[in-house]
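As you look at this complex, bear in mind that one protein chain is not there, while each of the others sits in place.
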Amino acid sequence: MAHITIEYIIMIPVLILQIFLFPLWASWLMNIWVDSRRTLALQEAASHIGSSIQQVYFVLNPATVAAQTLTQKLNVPPFIENYKYAGNATLKSILDPELVSNKVLEITLKLEDVGTIAKATVILGSNVAWRESTFVSSARASCIIAEKLANGTICLSFGG
Amino acid sequence: MTGSTIDHLISLTVFIGALLVFISLFNQTLQTAILYQRQRYLATKCNDLLDNIMLNPGIPSDWGESGNVPIGFGLQDPKFTHYALSPFSLMRLLSFAGNRAYYNGTWYSNVSWGVNGGYLFLSESECVSYDLASKLLGTKGTYGFRLTIMPTVNVTIVEDQSAADHLRLNITVLGQNSPLAGASIKYLLYWISAYIPTFVNFTTGMASTDALGFASLEFHNINVSQNKMAYVFIARVSAGGLYGVGYLARNAVTNAGTIVPYVENSNGTILLVHNPGDSNAALHFNASFYVLSSNFQTSNGGVLNITSGPWLVNYGEGKPSFVLQIQPPNNGGFLVLSYWKEDGGNECGMVVVPWGIGIIGLSIIFGGDSAGQGWVATDIRQVAVRGIAYQARLALWSLESYGMMG
Partner (left out) sequence: MEFGELWDDGLMMRTIEIVLVIIIVLWAFVTASFFAVLPSPREVSPLNLRRLALTTLEVLNTNYSLSEIVFKPPDDPAWNDLRIALSACLPPNIVYSLTVYEVLTENETELYELRSSVSNAESLGIASDVASYLVASSNVTFFVTPEKIGEHGVGGTLYILNCSDARGWWITGYTAQSLAQDLYNLLSPYFTKTIMVQNTAQLGQILNGTSLEGETLQNAVVINTFGEAVPIPTSYADMYDSDSYAEYFYQLGKRVNQYNWTWVSIVGWPFYYVTNTVKLASSQNTWGIYGMKDVAKKGLTAFLRGLDYLQFPQYTSPSDSQTGNPGLVYLNSTALYYCNYYGIYPSPYQISTRALSNSILTTYHLPNSSVIYIFDKKDNWIPGAVYRHIADGDNNVTGSLFALGLTRTPDIRLTALGILCAFKPRLYRSEYTACNATRLVVLQLGMVGGG
């Protein structure tokens, strides 16, 4: 009987398949959205950290500013969707001939347990040094520490 | 049996079709939400970028005055704090306001092409390009931006043609959405007569606007008919702590043409070029540079390399322009050029060249073009350029495309 064929061979497997497919599809779509949201939030945090580092550098850079240490509290959320995130930074030279006097600080943040990564880059002057340090978002006093030395070099690092 | 088959076929087809439709509907909503999040991030980025530009003077901090290529981009005036911009750094931004000017193998950034008699052409080799600024800000390849710095107070000065035998200037002072009523006006007026064109007369005075932001000034000793006299008029207005500035110069086309100044570099080298028009006559000129103080008073800069005028703009073939050298002052100032046909008694004209944005109220448009971009975030700051109120507006867009799925 044809209708039995359609019903039992085609219809039921399709129905059973859609029981699995529908939730799988919904899960996949929501994952995209959640991932995208987390990545954007992490990117925003990385961008804000970069912007803060750049502003602190420019505050200390003028020759009229004496050697001193400055601490800037970071105004970033401690958790992104209940996940804490951590990061570090690396200082590199720039190959572009127009920017050969500059250095670029690449900040990398990673959302723990999830593995989402976001990066931000900041262009700084040549008189900058980076002290190896780790940024932990859930630390009570996460901050940027900038130390201007007598020779004009500005050492940046994460603190907290 | 057949009926059942048709039923199953129809239902299956409709079910799969409906499933696909709903998938795409939900997908559309979620993607819009993701897009909105990206736009919000763009708005935050715009806010941060604007503050980064406005609140740091760049590296070196005096790159605007010194003429050095900056290795850190910022427009803050190194002599002040907060949102006070350097008039010289602004001058060195490659202007997007008008078509570039070209003269004798060199391209010039066009901030003002003789509008109301004010010129500001700066050699492009002295300017900071959009490409370099993007690199220094770290936005190249990821974000495009346009920075617009415009006076908050719009001072329009127009010569009243109905006054036949003397000079009447009508001044209209407007804010962003209302006239500036009862504003104080302080003005500087430099003028020459074609009969004694080498002598620059000066007068200063005060006035105030009415309820519509309008004021009219009469100068009975100046008669500009037939271009026998020319003037440069600069006015500063103030009301309730808000300051604006406007200007008008009578850059008449004389029977020996006009003069066009090109600023070669930040060291104060200015080329004076003869624009002969339809005439072959030689053009004489005189030049004075005035240093402008913060209380809108001028002093003669005395810093030109000409000890006495008048001079010929061009010496003929092989010497098409006159090279003028000024010593750029820390406070900024303006160059007043008067020009006339030789032998005097002919027509004359005057133009003004500001040294520093904000001296006579010019605007700056710097950056890319947002036309065709899907989403542009903007933010505004009120800033001061040597006491004159300006509005800085940053438009930011992403250069990465956001693909829509489904």
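Letters are used for the chains, namely A and B, taken in the order the chains are written, and counting of residues starts over at 1 for each.
Rule of thumb we're sticking to: a contact is a pair of C-beta atoms (placed from the backbone, for glycine too) under 8 Å apart; a residue touches a chain by one contact, two chains touch by 3 or more.
Source: prediction; values computed, not measured.
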Among B:L90, B:L136, B:V153 or B:L189, exactly one should touch the missing chain; which is it? B:V153
Using the touch definition from the top, which of B:L25, B:I196, B:V323 or B:L399 touches the missing chain? B:L25
Which of these touches the unseen chain: B:P78, B:G144 or B:G367? B:P78
Could you tell me which of B:S11, B:T142 or B:N265 touches the chain that is not displayed? B:S11
With the missing chain put back, which residues of chain B would touch it? List them for me. 2-4, 6-8, 10-12, 14-15, 18, 22, 25-26, 29, 32-33, 36, 39-40, 42-43, 47, 51, 62, 78-79, 82-83, 152-153, 174-183, 238-243, 291, 301-303, 327, 329-331, 375, 377-384, 387, 389, 391
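Everything that follows uses one rule, which is that only the chains that are shown with their structure count from here on.
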Cα centroid separation between chain A and chain B, in whole Å? 38
What residues on chain B touch chain A, complex-wise? 1-2, 4-5, 7-9, 11-12, 15-16, 19, 23, 26-27, 30, 33-34, 37-38, 41, 44-45, 48-49, 51-52, 55-57, 59, 61, 71-72, 74, 78, 132, 135-138
So, in the complex, the side of chain A touching chain B is made of residues 1-3, 6-7, 10-11, 14, 18, 22, 25, 29-30, 32-33, 36-37, 40, 43-44, 47-48, 50-51, 54-55, 58-59, 61-63, 96, 98-99, 101-102, 104, 121-126
